[in-house]
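Partial view: only certain chains, each at its native spot in the assembly.
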Amino acid sequence: MRVGLLTGGGDVPGLNAAIRAVVKRGEGEYGHTIIGFRNGWRGVVDGFSLPLTRQHIRNQLAVGGTLLGTARYHPHASDGGLDAVLSTLESERIEALICIGGDGTLHAASKVAEAGVRIVAIPKTIDNDVWGTDQSIGFDTAVTIATEAIDRIHTTAESHNRVMIVEVMGRHAGWIAATSGIAGGAELVLVPEAPFDIDKIERFLKHRHRAHASFSIIVVAEGAVPAEGTSMHYETPVGKFGDIVAGAIGERLKAEIERRTGFDTRVVVLGHVQRGGIPTPVDRILGSRFGVAAIDAASGGQSDVMTALRGERVEMVPLSEVAGKVKYVPDELLSVARALA
Amino acid sequence: MRVGLLTGGGDVPGLNAAIRAVVKRGEGEYGHTIIGFRNGWRGVVDGFSLPLTRQHIRNQLAVGGTLLGTARYHPHASDGGLDAVLSTLESERIEALICIGGDGTLHAASKVAEAGVRIVAIPKTIDNDVWGTDQSIGFDTAVTIATEAIDRIHTTAESHNRVMIVEVMGRHAGWIAATSGIAGGAELVLVPEAPFDIDKIERFLKHRHRAHASFSIIVVAEGAVPAEGTSMHYETPVGKFGDIVAGAIGERLKAEIERRTGFDTRVVVLGHVQRGGIPTPVDRILGSRFGVAAIDAASGGQSDVMTALRGERVEMVPLSEVAGKVKYVPDELLSVARALA
Amino acid sequence: MRVGLLTGGGDVPGLNAAIRAVVKRGEGEYGHTIIGFRNGWRGVVDGFSLPLTRQHIRNQLAVGGTLLGTARYHPHASDGGLDAVLSTLESERIEALICIGGDGTLHAASKVAEAGVRIVAIPKTIDNDVWGTDQSIGFDTAVTIATEAIDRIHTTAESHNRVMIVEVMGRHAGWIAATSGIAGGAELVLVPEAPFDIDKIERFLKHRHRAHASFSIIVVAEGAVPAEGTSMHYETPVGKFGDIVAGAIGERLKAEIERRTGFDTRVVVLGHVQRGGIPTPVDRILGSRFGVAAIDAASGGQSDVMTALRGERVEMVPLSEVAGKVKYVPDELLSVARALA
């Protein structure tokens, strides 16, 4: 059997673990030929592919990024994209296609599945907002990097009596902010799920800096927004995809807080650092388990499904249940962040 | 309300996150007084306690170990131990007791609960074998440390054409071995759940080193045992608690492999390094969530229960369901380890 | 003997190692009383001090920041500042003052020494540009953090065909940029010592992305400037102290490169993350050695000197030789960065 494989969307650590698992299991257990497409759906459209063998995956388990390359290209969103995909899959005689990606890639995958292609998807996103799975590849590494940064900022904030704002990724859901905020002991965590009240923040900071503490760390997701009716001197972008620019909310919060409190405030935008480097064991294991489960499912004839972590088990969920939904941070986690501030 | 708190058994990273959460939530939300007992159950028996305040938990979130100290002492296993516990709890007017610990501590906790004390338990063990919860505090940090060690050994093994044996913790269940083996890309993973066949290992290594590879990494849990009927030249201890000595299985495997294959074989026993240092975000978050959930449960009148991670939720499970059971590594995880060797 | 101790300027990891060494050695070997001043020279002016004992330095060796706090205040630059310093030192009966700091703090120290106070200085600065010593406290940790960030960006840059700009600290000298650029395998390193030619950078990037590579990493010190006569569309600040704003040169380079080449270009400004967290062993050891050497020198009656690393030895250099000089990155190091691009 010839099985196609692609990675789409932003890269995250742990992708190579999944690629390696698909290749090792596909070759070793089933004797499949694994055809890797370069640069996500772009490579399928362009017919840019290579047969993946054990040689390609050697020493890749602990390497971040994706050895296949990736791109933010969605075939269903561009003229003739879908036809080009189907044409390549036919000429390459691909019997099943494993797609590793986030929201956009999964959406494209379900469109391709509708056209009759056997599709198994694997969720990855550092935002962790793919519905239907406890966790997506890349999230744990991003949280680890963000927490390390907050740990570092902690010591410098304490030495200088400052308000430090750490802006982390998270457009629609604040998973990284909530978890790294808890892990890093942040005083405030601002997430898209719960629009913030800048007046309350002002009161909190004034009270805290008057009362006892001499520094505060605020972790803010890039997609966090002020509550409606809140009057902010500086405009904040609203949470529509595409409107969110790295650094925007961090810089505006800084300006607003300095204006209102007069406290020395600094902002650190973690940016691309969150996407890179050595995957944590959790992401390597998740990638490995998802890779094995995906090739097993594809070999067993399943289609239009996604691998999902559910507690301690890896299960398959229908892509149709996943598409178009965002997995928000549950209230319990947000309330832990608040309780420990 | 006066709430007692203790940490028992071996220390693990993440305990201070739980202690901090109990104190912050207990004080901040409920106005409780938290009484910390030093050195586990030992401190309850001896009446060695101190009121824990925000001052004690400052800057402790990212610190390994336990600020309360711990000991491997079980009151129900020693004459008069249980009575002394009850007497201290009474004289200290403790209305609820939060016990953070593994197997032994939980067992003691359920005995104390039987005597009418309101008990809420929090599971911790780097072995991750507490039944009823997806994960226990300390496990993720231990896996991270073990994986880092395997990563390091990887580069040196490759440079020297060797068989490297890495012995990790895991008396009754091979969680650390299985997960760090997958994450580190080990060639063989040996766990207590699946007694190993030394003849097969010999054949595998000979085949592998003849065929293509020039090194092999074997990750072995300290509690791994040879299959019955296997003839090993060197004796291995059998998996009865107390018989397991750090380094024993690693050294014996090394001797056996060298005798059978002649390959240069080295062993690294990770030992106490696995228990220490900065907790990973996962363990800090788990500790924080369990701490909040435990004090909420105790304040709400629950007793004889343990906090448990179930998928994305924290739930309470009856201690009676947990006691005396071992959570083994599921087959899916073991088969992933095997598939990717 | 009563010995004063302060940390001034920006905080860096390794300060607590030096404080600990001064206290342990001062108490243990000489029986001195160590008086710590809070928040740098500010605390001397305000008489904000505390006797430092072994209790204060417990578990501080591996903690970033400074337990004494710090401030960017220079007594000689403000009316009556110097008099207030002398008055506090007299009323506190300080016989010797150990000042840990960078450029500004050392300058103030030499002014106070001129007024007859016994002064021993310890150099710290993540910029590593203090003259007279091979290395200053904090530099190695900053390089380690910057290199880690470049490593992470490497994997994501490779996956996406991008130009990535990493802006690191370094106002007057490009030590962090040069060393982390070499360690991280950057394609281009821009430092204040060697004004850059944007036309050459354009040609280099175009050639490289056409020829073979699909990504480039540029490490730029915040104080890097374009060569005179270079026409840049976007203005860059020139290297006068105070004009350098974090993020400025990075953002402008990004705009300029995108305008000239059309390549997708991203910028990461490491910022305060470089200052924080756990000191590397090198910084802990340097801090410890400098601390011991400083208290030994002060006890032996030396004054107006600074501890300095010279090869494998710690020596004392006259503060007068150090003041007002900047230690630039040597040509050999810059040429290694260029040779390995």
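Order of writing sets the labels: A, B and C. Residues in every chain begin at 1.
The working rule: contacts are C-beta pairs under 8 Å (C-beta built on N, C-alpha and C of every residue); 3 or more make two chains touch, one makes a residue touch a chain.
Since we're looking at a predicted model, the values are computed, not measured.
Each protein chain is a copy of one sequence, and the assembly as a whole in this entry counts 4 such copies (shown in place: 3).
The working rule: only the chains that are shown with their structure count from here on.
Here the chain at the heart of the shown protein, by mean C-alpha position, is A.
With each centre defined as the average position of its C-alpha atoms, the distance from chain A to chain B rounds to 29 Å. Here the spacing of chain A and chain C, counted between their Cα centres, is 34 Å.
One finds 41 Å separating the Cα centroids of chain B and chain C.
Within chain C, the positions touching two or more other chains are listed as 63, 278. The residues of chain A lying in touch with chain C in their complex are 10-11, 13, 63-66, 69-71, 145, 148-149, 151-156, 158-161, 164, 266, 268-273, 275-278. Contacts from chain B toward chain A in the complex involve residues 20-21, 24-25, 28-29, 61-62, 134, 140, 143-144, 147, 151, 179-180, 182-185, 278, 280-282, 284-285, 288-289, 292, 310-314, 330, 332-333, 335-336, 339-340.
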